[in-house]
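All protein chains but one are shown in place.
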Amino acid sequence: MKSLEVTLRDLREQGRKALVPYFMAGATPDWTRHVEAALVGGADAVEIGIPFSDPMMDGVVIQEAALRALEAGTTLETICAQLSQQRFSAPLIAMTYYNIFLHFGLERSAGRLAECGVQGAIVPDLTLEESEEWRRYCDLHDIATIFLVAPSTTPERFARLAAATQGFCYASARMAVTGKAQGGGDAARVVEAVRATSDVPTYVGIGITTPDQAREAALDSDGVIIGSALVQTILEGASPEQTEQFIRSFRRAIDE
Amino acid sequence: MKSLEVTLRDLREQGRKALVPYFMAGATPDWTRHVEAALVGGADAVEIGIPFSDPMMDGVVIQEAALRALEAGTTLETICAQLSQQRFSAPLIAMTYYNIFLHFGLERSAGRLAECGVQGAIVPDLTLEESEEWRRYCDLHDIATIFLVAPSTTPERFARLAAATQGFCYASARMAVTGKAQGGGDAARVVEAVRATSDVPTYVGIGITTPDQAREAALDSDGVIIGSALVQTILEGASPEQTEQFIRSFRRAIDE
Amino acid sequence: MSQHRLYMGAPSPSGHFGDFGGRFVPEALMPACLELEVAFVDAWSDPEFVQEYRSVLHDFGGRPTPITYLARLSERIGVEVFAKREDLAHTGSHKINNVIGQTLLTRRMGKHRVIAETGAGQHGVATATAAARLGLECTVYMGELDTQRQALNVFRMELLGSKVVPVTSGSRTLKDAVNEAMREWVTCVEDTHYCLGSVMGPHPFPWMVREFQSIIGHEASEQLSERGVGVPDLVVACVGGGSNAAGVFAGFANTSARLVGVEAAGGAAVSNGSPGVLHGMKSMLIQDEHGQIEEAHSISAGLDYPGIGPEHSYLAAEGRAQYVGIGDEDVLDALQLLSQLEGIIPALESAHAVAWIVQEAGRDIPRGSTVLLNLSGRGDKDVAQVREILRGRS
Partner (left out) sequence: MSQHRLYMGAPSPSGHFGDFGGRFVPEALMPACLELEVAFVDAWSDPEFVQEYRSVLHDFGGRPTPITYLARLSERIGVEVFAKREDLAHTGSHKINNVIGQTLLTRRMGKHRVIAETGAGQHGVATATAAARLGLECTVYMGELDTQRQALNVFRMELLGSKVVPVTSGSRTLKDAVNEAMREWVTCVEDTHYCLGSVMGPHPFPWMVREFQSIIGHEASEQLSERGVGVPDLVVACVGGGSNAAGVFAGFANTSARLVGVEAAGGAAVSNGSPGVLHGMKSMLIQDEHGQIEEAHSISAGLDYPGIGPEHSYLAAEGRAQYVGIGDEDVLDALQLLSQLEGIIPALESAHAVAWIVQEAGRDIPRGSTVLLNLSGRGDKDVAQVREILRGRS
């Protein structure tokens, strides 16, 4: 079992719902300070978005963040270099599209991520079927490969994905790309489908915008992922302190 | 034999080359005064153009004259009314397109023309083959039907057209529509072709622009027709006196 | 319908269809008309020529064009509509049929140049196309107003190697382009063929162009038979000069099918015109009380012609075909309807025929009738114009 999963299972055993915020690396110069602030605010793990020119699974907010990051010259290497300069108090999870790793070299990517403390990777366009080679290198470097499931996932795939995912299973709350949304979507049903086949921690993401939504999602699941809503505040100029407050408000909601 | 032809044959017997100017009826308000002036200047007969919207055989000058005449409200009837108000000292020849007569009524056209002293008609788009009915009515009213021949006319057609034409045979000097041109064109050859088959008077027209050209054309033929060159001076504002001078200059040239 | 007379055969030796047709041209052009007649008769009875004409239309022109059953339109209006898809022919309309015939004939006559008139540019582009293919020189006369309104078609002709001459006389539109082409033909008739664009002009043009277009009707008749539809109750086509209508009618003139030609209401030579002589022919014309030709007015440049081919005047006089007028508004509606229901954007010209069918379905066209619609061309040339009009409204 990967280190990430050990940590996250521990969390669950402690009865703590996981709070996992997403940051686009390089979208602002002080992005690592936002990561730290989130940890102070109560995040249990952090997704580090590595920008890609064609983010097929992302809505406008994260697209915009990626664009800014790319314009600022962000690359996988600059990100890793920045991450290497400090140690974070919670696991980091890289999130990006497959082409970034493919181009950097699969083995080299996994190694470099591990070097700078990354313990998991989410590659939304890498299907289970295409993931074998990537998983092999991740295994070598103790990187958990995290898979998504969606409301459209079939029972047979729920079983295979839940079995394959490591660290946690990323349950899409709705049929949508990342972005802000209302309501709880299909989260409960999706989580239940995962649980029917596996005891891997299952976190809900996609469209969780408010603390209320997060509270509700956490009720049915083991944790929540906050992406666009957070990234938007940062794009709009939020300070690390504001990020800390932001995270704290979600923390409070899911801990209720 | 039609009156017109009797007159024109007489002229030839007198050794006089015929000078036949063309006027667009209605192109200027004083157009009948130009006709009179031409007679004073030495014209032997006058072509009276009746404007048609689609003058397929005419170049830009006569098109423009027709347009002005039509804009001034000129019709076959207004022309006849004006012609009826006076007697001219030389034969008048109507020139227009077939649709004008067809629309007015063929028999009625011939009758109305005859009433106001017209003795001949040139209808450039009425082919010999289509002319039977028109000729019948012209015969009833002593109107000579004048046919054109052209450089492209075949020997067989030369014979038929020369036999059918009355008054004179209109020999096109060149393959062109009415307008100003240079040189003598094919006039000599065309006139010769007519003469080879008929002794009808043969006049050269199409493109005769200067007294020199007229002199040359008259050498080989029995007369000349002056159209666009004259009409253009009138469109440009020439007075009847200037028309008289214009005609006189051509008269002198062909009498040399 | 019982019939004793055979329709759409050859005209009389002098080129008449009943009271209409004939030859009304300057003498300078008579030899060319006669030469053309002889050449056409000779070629059209030469199996080798006919074979070449057919194979060029097959290999280059995209024939046979299909017949499309318009399922959704038919359901909507309660009449079975089959469209003959001339919009799929090369250059986008039936015009190619005629120009292939005439350019092959031009070469056969030993001439190396063609001239043509054009209104919106369809016939001009088709002529330029056929001329390019055979390496003939080509000059196209086009009303100056039209060269401005259809600047892209001017460019197309130039791309194809043709010269386009703006005509500044008269109304500076199609009618004047014909006049000018005729005038120019006088000057170059020796080595130049005048490639007239419709079933109009002096004999043998109306006959010859109809023969070159009759491939539409013959194909359609065979295609409908193959499909088991047999002879349709109606054959409907738009009419400018009348070439696409003549072409499709030719396949059904001696059957029981009703023939309907749809004119633009603003240029309805048969409904609103009277007999007259223009552009070398006697036919029905829009003219004023003095015999001055009037300008036609239509949203579709291709129907903006004050006359109609003489054979149509004859068919109308005989009662063999019926001619109706459709206004611009109905045309726009029909164009949108066909686009949305069938995925075919018709030319504005062709949309006249669609509009009449839609209007009369269940009225003059009994429910359940089978109708052959000649879809003479595609609407790509018209979308900019239609867009402007529809925008102006909303």
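Which chain is which? They are A, B and C, in the order written, and residues in each are numbered from 1.
The rule is short, and it goes like this: contacts are C-beta pairs under 8 Å (C-beta built on N, C-alpha and C of every residue); 3 or more make two chains touch, one makes a residue touch a chain.
Not measured: the values here are computed from a predicted model.
Visitor: So there's a chain missing from this view; which of the remaining chains does it actually touch?
Guide: A, C
Visitor: Just one of C:Gly110, C:Gly135 or C:Gly319 touches the chain that is missing; which is it?
Guide: Looking across C:Gly110, C:Gly135 or C:Gly319, the contact with the absent chain belongs to C:Gly135.
Visitor: Touching the absent chain: which residues on chain C qualify?
Guide: Touch set of chain C with respect to the missing chain: 58-60, 62, 65-69, 72, 85, 88-90, 92, 128-133, 135, 151-152, 155-156, 159-161, 335-336, 339-345, 380, 383-384, 386-387.
Visitor: What is the set of chain A residues that contact the non-displayed chain in the whole complex?
Guide: Chain A touches the chain not shown through residues 52-60, 63, 67, 70, 75-76, 97-100, 102-104, 124-127, 129-130, 147-154, 157, 161, 172, 175-177.
Just so it is clear, only the chains that are shown with their structure count from here on.
Visitor: From the C-alpha centres, identify the chain that is farthest from chain A.
Guide: Of all the other chains, the one whose centre lies farthest from chain A is B.
Visitor: List the centre-to-centre spacing of chain A and chain B in whole Å, with centres computed as mean CA coordinates.
Guide: The answer is 97 Å.
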